[in-house]
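One protein chain omitted, others in place.
Chain naming follows the written order as A and B, and within any one chain the residues start at number 1.
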Amino acid sequence: MQKREKLLKEEVKKLLDKKQVDMVIGYEKGTLALRTTPCFLASVDDVDRLVWNEFCENNLAKYLPGRKEKVAIVAKGCDVRSIVGLIQERQITREQIFIVGIPCEGIIDRRKIESRLGEKEILEATCENGKILLRGEDFQEILKKGDFLYDSCKVCKYRNPIVFDLLIGDRVPELEKIDEYAEVRKFEAESPDERWLHFQKEISKCIRCYACRSACPLCYCEQCFVDQSQPRWIGITDNPSDVGVFHLFRVFHVAGRCVDCGACSRACPMNIDHRWLLKKMEKDVKELFGYEAGLSVEEVPPLATFKEEDPQDFIK
Amino acid sequence: MSKNSELQTPNSKLQTDWEPKIVAFLCNWCSYAGADLAGISRIQYPPNVRIIRIPCSGRVHPLFIMRSLQNGADGVLVSGCHPGDCHYISGNYIARRRFAILKNLLEYVGIEPERVQFSWVSASEGEKFAKVVEDVVEQVKALGPAKRLVKRKADPH
Partner (left out) sequence: MSEKVIQKNKMVDFLNELLKAYKVFAPVKRDHIVSFDAIQSSGEMLLNYLNSRIPPKEIFFPRSEKMFEYIRDDLIEVKEVLPSEERKVLFGIRPCDAKAILLLDKVFDSPDYQDPYYLRKRKETIFVGMGCDRPQSTCFCTSLGGAPFSEEGLDLLFTNIGDRFVVKGITEEGETLLEKYEQVFERAKKSDLDDKLNVEKEAVNRIKSKIALEKIEKRLDKMFEDSFWDRIYQKCLGCAVCTYLCPTCHCFDITDETMDTSGERFRAWDSCQFALFTLQASGHNPRMSGKERVRQRIMHKFNYFVKNYGEIACVGCGRCIKNCPVNFDIRQILLELVS
């Protein structure tokens, strides 16, 4: 990690020094344990602020759409896939961005750690050799990193960026024997009543802060359907029907585009499970149309195209 | 957070006189003409459908379907031209992918699959249209009134 961070700084310094880019979007130390925070650097002198570690949870691709300048962006495997999506969808051009790809071995899920510790405040967290060291006012704790990764990281198939201009450090081994749809199959096997109850339970926590939408790199619509008033698609109250439609349509709108970067779930202040729906969309898109999001800038998102032989046995 | 009690799905009152409301989105060029033909040919089909004419099945936004369910439709039928016959060349092909995904999603969260149905009906298939409607009405009738995703009045405080 520290080696990679050092390398990152060196490379980014060169980029800015040679004026290859106008700005770099990366991570810097935040003000909270278990966190980092996005930063925007334009000067070589600032580059030392950059960090890279297991707490770089944000997907910085969010900051790309609409940029005018030439930017370098620090991106993990999943983040790169969302950048590919943005290029496919013409939200940014490939030429305009310089992808500083970082092979990634998984990001730590701060919520899992907080739930484990209960009502204890963590003041400092570091990660070394697969161990997370936590320190609070009157306690210390060592946890195994593998037990506290984000769910999306546990089933990540593209830990090494697939598109990049520069790769920081050596590649990491890809995960083997992952079963990324195990959860989805579990839900599919449940009764409709159980699934409906699960859906209702999850959405009943929603406060409609739209952090899930705001954090998603692929949510760039100039006007989101929740904000439309002519016609107004969904009500703004906590009526479960409207909250349900918000969730259903949000996931529908990222179907075939979502790269399981986890940004939506990480942003949600109410710990709502977004992945059980997103993964289902992903699985269906793959099974029905043989498509996986964010793998090639030449491809077209699956819901914007078709094949004559697409399945249609559900149509009378 | 919400203290609304929609978690308890109300009993589908066993009303014998209950008739389902079906919203049918029919494309202008094929299925709407098919429905018209059924009418002109005096083919009987259940009067439960409320037809909404749309330019193309590709015009059917998933929110049309969800809004219908929210606002009291017991079932939704979307019908367009057969593959290859789209007036706009590929509207129905694009729609087909969308519907496949949407249908699975709704089913996944526990909405009965029979509530939302799709068909290809051409302008000459008056009989088929009547048959599709008959089937949809029959299946929705068997399910009883829609309970899920239906927007109910909120409890006062």
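The rule is short, and it goes like this: a residue touches a chain if its C-beta (ideal position, glycine included) is under 8 Å from a C-beta of that chain, and two chains touch if they have at least 3 such contacts.
Keep in mind that what you see is a predicted model, and the values were worked out from it rather than measured.
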Chain not shown: contacting residue from A:Glu141, A:Glu188, A:Asp227 or A:Glu292: A:Asp227
Identified contact with the non-displayed chain, of A:Lys13, A:Arg35 or A:His198: A:Arg35
Residue of A:Glu69, A:Glu95, A:Glu119 or A:Glu298 touching the missing chain in the full complex: A:Glu119
Contacts of chain B with the absent chain, listed as residue ranges: 1-2, 71, 153-154, 156-157
Chain A residues touching the omitted chain (full complex): 30-32, 35-40, 58, 62-63, 111, 114-115, 119, 121, 123, 137, 205, 207-211, 213-215, 227, 235-239, 263, 266-267, 269-271
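The definition used in the following text is that only the chains that are shown with their structure count from here on.
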Chain A and chain B: spacing of chain centres that average the CA atoms, whole Å: 35
In the complex with chain B, residue positions of chain A that touch it: 187-188, 192-197, 199-201, 204-207, 225, 233, 235, 237-245, 248-249, 251-252, 255-256, 270, 277, 280-281, 284-285, 288-289, 302-306, 308, 310-312, 314-316
Sites on chain B touched by chain A in the complex: 1-2, 4, 6-7, 9, 62-63, 66-67, 70, 83-84, 90, 93-94, 96-112, 117-120, 132, 135, 148-152, 154
